[in-house]
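In this view, the complex is presented without one of its protein chains, the others remaining in place.
Up next is chain A:
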Amino acid sequence: MNWLYDSVEPRVMDEDMLKLAVGEQGPRDEAGQLARQEGILFKDVLSLRLDFQNILRIDNLWQFENLRKLQLDNNIIEKIEGLERLVHLVWLDLSFNNIEAIEGLDTLVNLEDLSLFNNRISKIDSLDALIKLQVLSLGNNEISHMMNIIYLRRFKDLRTLSLSGNPIAEEEDYKMFICAYLPDLVYLDFRRIDDHMKELAEIKHQYGIDELKQRENLIQAQLDDERAQREELEEHKAAFVEHLNGSFLFDSMYAEDVEGNKLAHLPGVSELLQAYKDKFVIICLNIFEYGLKQQEKRKVELDTFNECVQEAIQENREQGKRRIAKFEETHLLSLNAIRDESEVTNLEMKIAEHSKDITELFNMLMTLEMQLVEQLEETINMFERNIVDLVALFIENVQSLMAQCRDLENHHHEKLLEISINTLEKILKGELDEDLPYDVRALFVDKDTIVNAVGTSHDLHLLKIDNREDELVTRTNSWCSHLVDAIHKDEIMRNRRRVKEIHQYVDHVQNELDNLECSEIID
């Protein structure tokens, strides 16, 4: 074989080559004549064969957007590349090339049949995106490690596999191992796997498989958990109350609060803190539940609105369809009548009559559409009012709850200040029994210092609460305005489309009539 490659220069996939191939493989006979007249666009091509072309580098294939089948076998390709745009590809043949690694297939999610026969591949990987893979041909390669098989377990649809001619095929356990670890496989190396074989393999490798399965299940369960959590969080975010179902906010208040943490060591403060936390969390939970409830309400509101609008549109559409169907009947009849008419005066009269009909249809359809627009506008406005009210109510209530939080904080602050000043007095008098850590004791030098420290902590807490509130309010408001905007926009788009459609149809009908007239006159 080598002399062939040596003697011929590698070729480049240029436009001429592709055109030639498309032309050769395109339709034949009369259809081919037509095709030649019009020329074939690359994006209309579904199947392309480029074998024995001495291609070294895959290139210039980006125009073939709709390609389903691509054959690039018996070339001298060394690297899989340039196939990113061919997302509809189902069948890819890259056999008899010089490929060393599997790569560049990450966008081909529709691929079902992949052939990499007779290459230099030593490792099976980078196939993760190919979830629909059914046939995989990897014979005559350099795969030497059995563990490559386990990688193939992720392809649930894989039925046919060929690996003969690889170093692993030499191993005595080769068949058994594959049958055991890929139980859904039907054909191996072009032969059907019989049930007996399957059973034997399963028994033989039972331990290994069980272990593997256990591990896979664990990973799967973990993934499921994570997903569930993520979904829950998404839901909460949609209700704008994420992380409010616990002490998250409270914890975040103290996370950056150095002074607050220091002051917690004072006698009596820890109990105070605990009580404060409990109360705070209860309010947070209230906000959370209220948020979820409001979210539900909003959803119901939106659903009813959508349903009603859809119903109205459907109803209107049915009416329109009926009108058109009725018109088409008369249209056909009168066209025929006009065609058969010979007398000029009658002809003109009929034509005039028919154009009147067309105008009438146009007016009717337009009236219908305008009616719908008016009705929808009214409904949309009503919905807008309601949803804005809902959101305002929600915000108001949340704000009042947040105010409660602030009150708590203020209360706590006063208490803490009292305790701190008491402690300071005790320290000054030297009556303090307990041992305080050094850095805490450092705060109690004079009154200003301690008041400042407590004040800083208090300010920080208030800031956190304010931030959370602001975030909630802004997000809610923006959601609301986005929603309303989208609804308006959709309605406008719908209206535009319908008007365009009506115009188009009426123009078409009018054209038909005009064409008829022209031909009459010519006759």
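Everything that follows uses one rule, which is that contacts are C-beta pairs under 8 Å (C-beta built on N, C-alpha and C of every residue); 3 or more make two chains touch, one makes a residue touch a chain; residues count from 1.
Throughout what follows, contacts and distances are computed from a predicted model.
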Listed names "Sodium/hydrogen exchanger", "Armadillo repeat containing 7", "Phosphatidylinositol glycan anchor biosynthesis, class Q" or "Dynein regulatory complex subunit 7", with the criterion being the UniProt name of the chain not displayed: "Dynein regulatory complex subunit 7"
Contacting the left-out chain in the complete assembly, out of A:Ile121, A:Leu138, A:Ile338 or A:Leu376: A:Leu376
Residue, one of A:Ala21, A:Ala35 or A:Ala169, that touches the chain absent here: A:Ala35
In chain A, positions touching the absent partner: 27, 30-31, 33-35, 37-38, 40, 44, 301, 304-305, 307-309, 311-313, 317, 320-321, 324, 365, 371, 375-376, 378-379, 382-383, 494, 497-498, 501-502, 504-505, 508
